[in-house]
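Only one protein chain is missing; all other protein chains are in place.
Each chain carries a letter (A and B) given by its place in the written order, and its residues are counted from 1.
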Amino acid sequence: MVKLFIESLKLSIKNEIEYKASFIMNSISQFFVFFTYYFTIVALFNKFNNIKGFNVYEILLCFSIIQFGFAFNETFFRGIDRFEDLVIDGSLDRFLVRPRGILFQTMCQKMHLIKIFRLLQAIIILVIALIKLNISWSITKVIVLLLMLISSTLIFFGIFVLTASYCFITVQGLEVKNLFTDGGKHMAQYPISIYKKGIVFVFTFIIPYAFINYYPLLFFIGRTNNILYMLSPLMVFVFLIPCLLSFKIGLKHYTGAGS
Amino acid sequence: MRSYLNYFKLSLITNLQYRAAALAGITTQIFFGLVYVMVYLALYESNKGVNAPMDMQNLITYLWLGQAFFAMTFPFSKNIELTNMIKNGNLAYELVRPQNFYFKFYIKFLASRYVSTMLRFLPIIVLAFVLPHPYKMAMPYSLGNFIVFLLALFLSSLLVISLALLMHIVAMFTIDASGIQSMYMVVAELFMGSIVPLPFLPKILITIGNFLPFRFMSDFPYRVYSNDIPLKEGLPLLLLSLAWVIITILIGLLLSKKALKKAVIQGG
Partner (left out) sequence: MSYITVDGISKTFKVAKRNSGLRAALKSFFNKEYTYIDAVKNVSFTIEKGEIVGYIGPNGAGKSTTIKMLCGILLPTAGNIKVNNMNPFTDRKKYVSNIGVVFGQRSQLAWDIPAEDTFDLLRDIYNIEENEYQKTKEELINLLDLKDVIKKPVRSLSLGQRMRCEIVASLLHNPKILFLDEPTIGLDAKSKKIVRDFILKINKEKKVTIMLTTHDMTDIDKLAKRIILIGKGQILYDGSLSDLKQKYGSYKKITLITKDTIKDIKVKGLISKKKIDGGYSFIIDSNVLTISKFINNLSTKYSIIDIDVDNENIDDVVLKLYQDYEI
């Protein structure tokens, strides 16, 4: 499995660097795209000094964790991110006549090398935030940080799988996917407590962003010592179950209904 | 003229087929609106003593207008027809057509933006008005402000299109247009005030922004609506906005002529 994934990555990279000049221009623009996200936060905190008691570096930490997970999926699992393309161009039919899992083949389908710059930038901002934040480091802090990064990756994986399941049924109105990916990402770059109850409820119990970068964040920056806060990122596994299930159901629908 | 008008009808028919897209667009815009409003409300509540660059009610109105007219003002999206035409080198054929190449696509772009905006903006505006305070959007400051807002919004749509079309024309001169196009998006989004309203930017960037056309794409109309930019300043800015529209159209027209000539000489 791993060997096949790596082999697929190699193929994608070869494919992408065929056009060198384009690759370089795109890398630069990717950097700028990301920079504006970062810039927005810094600009706002130039005028204001906190948001519901969180300072700029705590916000940046929160932000970089979400960006990391999102960029990781965009970079390495491009096929899931752009699943509608696979449905439209018939690659999905091709996957179905191969002796491998459909989801796995989708993950292998394409690596979007250019997005690796976003991943790198998320890491850079994370490091900046960590340096400025005066964290009293301990082994549990390291674990919780890792848990946050992993669960952030998994939650976006889950959301991408969920929207991919939707593509099995129709590729119309797919814009709604932005609500969960881009919208979720935008929302979750701030600690969830700044929002009103309705939104907090949705993003705690339906799409559990709060367990990714809010509760564990409180633990990480020392606002609580409750061990449950530290372990809350594990909730993401509960979230993954319906996502994977819906992919299975969607696939059944696709082969049942056809297009 | 008639053939140009037909593009509006065609675009309407095409867009009506994608009702799920319209619905999804409306939901997404409402969600984004709510999130933005909540973030700013939280910021204002947490910094009561601080002198904020914009009045809170004006800011919230600004945010809702931005969502309602998002389909009209987002700076760039790739037009498949034109992009493919440029890629395949079928441009030369455009010379034998009776319509002007530049204006044909100008109208096409404009039509598709207007139609998708028409299908989306009303529910968002209505919702923004019926929401409780402090989420609620405000009425225009005065009738005069509203008229200037409408004119500014119209000029904004022209400017958005002439710049977006310009970014497509650039692709006729380089194969690496996608890099330039995404750069353009970043710069435009920053200086049009779609990431944060311009008053929230550092002074130096505000100064730079004043010399660029982008602020007329959303910052100016949305702020003149609530008199955040006073009516007195609004009128000259309206003229400046018009000037930018004319300049960018002229540049686009000129470049497209040049590009077509080039296409003919190279034989496609």
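The rule is simple: contacts are C-beta pairs under 8 Å (C-beta built on N, C-alpha and C of every residue); 3 or more make two chains touch, one makes a residue touch a chain.
Everything numeric in this text was worked out from a predicted model, so none of it was measured.
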Chain not shown: contacting residue from A:Arg94, A:Lys196 or A:Lys248: A:Arg94
Selected from B:Leu12, B:Ile147, B:Leu212 or B:Leu242 as touching the chain missing from the view: B:Leu12
Chain not shown, touching residues in chain A: 3-4, 7-8, 11, 14-15, 18-19, 89-91, 93-94, 96-101, 105, 255-259
Contacts of chain B with the absent chain, listed as residue ranges: 9, 12-13, 16-17, 19
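FYI, only the chains that are shown with their structure count from here on.
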Chain A and chain B: spacing of chain centres that average the CA atoms, whole Å: 28
Chain B to chain A touching residues, read off their complex: 18, 20-21, 23-25, 27-28, 31-32, 34-35, 38-39, 42-43, 45-47, 50, 52-53, 175-176, 178-180, 182-183, 185-187, 189-190, 195-196, 200-202
Touching residues (chain side chain A, partner chain B) in the complex: 19, 21-22, 24-26, 28-30, 32-33, 35-36, 39-40, 43-44, 46-53, 170, 172-176, 178-179, 183, 186-187, 190, 194-196, 199
